[in-house]
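Note that this complex is displayed minus one protein chain, with the remaining chains in position.
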Amino acid sequence: MADPMRIRAALAGDETTVRVLMSHPMEPGTRKDAAGALIPAHFIKDVEATSAGKTVLKAMFSGSVSQNPFLSFKFKGGAKGDKVVVKWTDSKGDSRTDEAAIA
Amino acid sequence: KDVLAGKPGAGQAMYDLPKFGNVSFLHFTDCHAQLMPIYFREPNVNLGVAEAVGRPPHIVGESLLKHFKIRPGTPEAHAFTYLNFESAAKTYGKVGGFAHLATLIKQMRASRPYAMLLDGGDTWQGSATALWTNGQDMVDACKLLGVNAMCPHWEFTLGEKRVQEIVEKDFAGKLDFLAQNVKTNDFGDPVFKPYVIKEMNGVPVAVIGQAFPYTPIANPGYMVSNWTFGIQDENMQKMVDEARSKGAQAVVVISHNGMDVDIKMASRVTGIDAILGGHTHDGMPAPIVVKNAKGQTLVTNAGSNSKFLGVLDFDVRGGKVQDFRYKLLPVFANLLPADTEMQTYIDKVRAPYKAKLDEKLAVSEGLLYRRGNFNGSWDQLIVDALMEVKGADMAFSPGFRWGTTILPGQAITRELMMDQVAITYPTSTLTEMSGETIKTVLEDVCDNLFNPDPYYQQGGDMVRVGGLAYTCDPKAGSGKRISNMMLKGKTIEAGKTYKVAGWAPVAEGAKGEPIWDVMETYFKSHKTITTRKLNTPKVEGMQGNPGIAA
Partner (left out) sequence: QAQAAVDHASFQVKTLEDALKAIGGTAAASDQVSVVSPDIAENGAVVPVGATSKLPNTTEMYLIVEKNPTPLSCAFMIPAGTAADVQTRLKMGQSTNVVAVVKADGKLFSASKETKVTLGGCGG
């Protein structure tokens, strides 16, 4: 099981800024190990963020997104205390969901 | 022998600077931990490309004197140029030294008691004692000098923890360590205070700090692995606007961008009255006035090695800067008596190391200096030593701009050697490199020096090479500036491997003895260091460029 995400969601004016740090190796599948063998691909492919039952962002990643991916976006209509829920799914079919309250 | 010192009051005219206006800043930068007076030769090659051709700081020698209307043969001409360096250095004596700088600062503060003293960084590195005390000798010297605020670069090569320890323990409540462009790697939170607002004669003024934007690239990134840097124009604008909204009527930036980057930043960010710059070690007698969308910004650069003190006076009335005066004063040790308190401190902090510092390792027959775009005789000596001691075909030495100068006949003491090599990642290396890799390395560094857009430059000089001859065309595009690479008369082959010695690796894990051991080994077998023959590239396309002189 992957480590939890670190999520910050902060409201300023009418806009909520969400910043997410996911924990993932993001192996692109093109690198070789010390013995010269190809390291199999293992990376987050899909990310979806929802708040108050509504999708606020969807993203598709390739293996060229950095290890432990970072994501930042902004949306309107959030209120303090609302939850922002982030879910990722990786190339092996594993997934993880974490949430944070808007501060 | 010291002509000037022989004339009572000779220094008075030079340092007689009547106060102007109601807001003043005293600025020194890139002292590189030089507590003692030293010799320092300014460069005879400081090429500008694209928009920077012939624009300060890219003018040297006679061209510089002409541009700034400085009479040849004067102490100022000696301070600002390499001209007749050996004889002029004997005439005018050593420059800098914190005890002499302290006297000058006190003199300026006598007429401007409200002045802020600003340090542009590269303060905790550059000498043996700074290295051996982990920067502590300089930290305490700056507090004694009365520095109010500083911005950093080489400070970071003491590592994140040590920097934070100094900021939190030594500097707390005394000295502001400012850097608007250093953020944490995870969520981008500010690591240091971005600016400080102080009052002078009832006028609120803001000082914003700008750290060297490319610290994790130019120096080992692993030493600052939790932090991210960059120029951060947008955040700079935000900080200026924020300071103004809090009432600041004058805004200055202490910057470690390097002068070309400062000039570009001044054209993009509005609301800054002056950028007091460093990093590129350009002793510029007058500011450049840069126009931007909402007004103008002065850009200065105050040289290196505690050789200069910049004095900026503002007349602030009606909520804004109406007029200014600026002077970059050379610190001639013979004209400014040592400040007793500072000298006592310096003697005390050096005492435990005195014997080690003073040990004579060799004598130099020729002038040894470092600064210049392509090579200096000190660097030549380093690459010569690297090749001989490590048995290499060629050697690389980084284009550092710090390092003091040795006059012909002067002894090379351990202290003077350490002035060239005192860093926290001193490992010397011996690597097998293909001809192709060698070309890639030279092209990479060359682009960091001559990219037409200053934001893509890093502000160092070209890597110094021993053994390898090449041609350099600064105006050519990225990856196309280096040609005709030859070793002992034979063309370098892309697929062939060569033994290359070097030092100061920025990657983690390199193995080898520290560079000072290499130098000492060399000095043991060459007690007398003959005048060095400089290995410099054939430079193309620079005819008529006032940034190069013979």
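Every chain is named by a letter (A and B) in the order it is written, and numbering of its residues begins at 1.
Following the convention adopted for this analysis, a residue touches a chain if its C-beta (ideal position, glycine included) is under 8 Å from a C-beta of that chain, and two chains touch if they have at least 3 such contacts.
As the structure is a prediction and not an experimental result, all values here were calculated from the model.
Visitor: Out of B:145, B:231 or B:251, which touches the unshown chain?
Guide: B:231
Visitor: I'm checking contacts with the chain that's been left out. Which of B:56, B:152 or B:460 qualifies?
Guide: Candidates B:56, B:152 or B:460; residue touching the omitted chain: B:460.
Visitor: Which of these, B:398, B:512 or B:546, touches the one chain of the complex that we don't see?
Guide: In the full complex, the listed residue that touches the missing chain is B:398.
Visitor: Among B:40, B:124, B:177 or B:214, exactly one should touch the missing chain; which is it?
Guide: Looking across B:40, B:124, B:177 or B:214, the contact with the absent chain belongs to B:214.
Visitor: Need a quick check: the contact residues on subunit B for the chain that isn't drawn.
Guide: Interface residues of subunit B facing the absent chain: 30, 122, 153-154, 185, 212, 214, 216-219, 221, 228-231, 258, 279-281, 398-402, 440-441, 444-445, 447-448, 451, 453, 455-456, 458-461, 463, 478, 504-506.
Visitor: Contacts of subunit A with the missing chain: which residues?
Guide: Touch with the absent chain occurs at residues 15, 28, 30, 45, 54-67, 69-77.
The rule we apply is simple: only the chains that are shown with their structure count from here on.
Visitor: Could you state the distance in Å from the CA-based centre of subunit A to that of subunit B?
Guide: That pair's centroid distance is 42 Å.
Visitor: Which residues of subunit A touch subunit B once you look at their complex with the stated criterion?
Guide: Of all residues in subunit A, those touching subunit B are 6, 8, 19, 21, 70.
Visitor: Going by the contact rule set out above, which residues of subunit B touch subunit A in the complex?
Guide: Contacts found on subunit B: 186-187.
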